[in-house]
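Apart from one protein chain that is not included, each protein chain of the complex appears where it belongs.
Presenting chain A:
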Amino acid sequence: METAIITLEQRELENGPDGIRVEGYTELLTYYLLQDELCNAKFLWKRVPSNMKQNAEIDAVWNVGKRLWTKDMPGFYEAASAFQWSAPIAPIMNQLKETVREKTIRLIGRAYSSIKPQDIATMLGITLPEVETLVNSRAWKVVDGMIEPTECVSEDVPISSSEEQIGKLTDYVAFLEN
């Protein structure tokens, strides 16, 4: 993904809007959204020439971006599902939907000690039966019709060896002593 972004950015820098063309802009915009680079996405939209903004797909992508900017979750899922994405955009968009959903699930775990099932459904853009499956898969408790989510433990903690840590400490002490 990184290389794809750099290639597209270079194409724009070398030949301007004519070099990257509207397809390239659409792809780059979707990548920025996926990377959670909302500011870059916003300014990309600002610099797209107005005749290219007529293109239905780039307009639809930015519509999705706007919802992310305002943190309008139901609107986001609606906008992301409403458009028939073309072949290059569809996989990125699906990935985007998944990333956003996963992030929201983590946020719910972090921010709520109890929450209505309906609210989870709106925040994730899913139906109530789907909420039930989610609750079961995450082993969240249900008490009196309210869901009590638990925090997701962040995995992938790289544990550095104690030798490495001692090495770093030695460096710091050596620096302070001199």
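Here is the rule we go by: a residue touches a chain if its C-beta (ideal position, glycine included) is under 8 Å from a C-beta of that chain, and two chains touch if they have at least 3 such contacts; residues count from 1.
Keep this in mind: contacts and distances are computed from a predicted model.
The UniProt record for the undisplayed chain lists the protein name "COP9 signalosome complex subunit 3", from the options "Trafficking protein particle complex subunit", "AP-1 complex subunit gamma", "COP9 signalosome complex subunit 3" or "E2 ubiquitin-conjugating enzyme". Looking at A:39, A:82, A:128 or A:142, the residue that reaches the missing chain in the full complex is A:39. In the complete complex, the residue from A:113, A:137 or A:161 that touches the missing chain is A:113. Residues of chain A that touch the chain left out of view are 9, 12-17, 37, 39-40, 43-44, 46-47, 71, 107, 110-116, 119, 144, 146, 157-159, 168, 171-172, 175.
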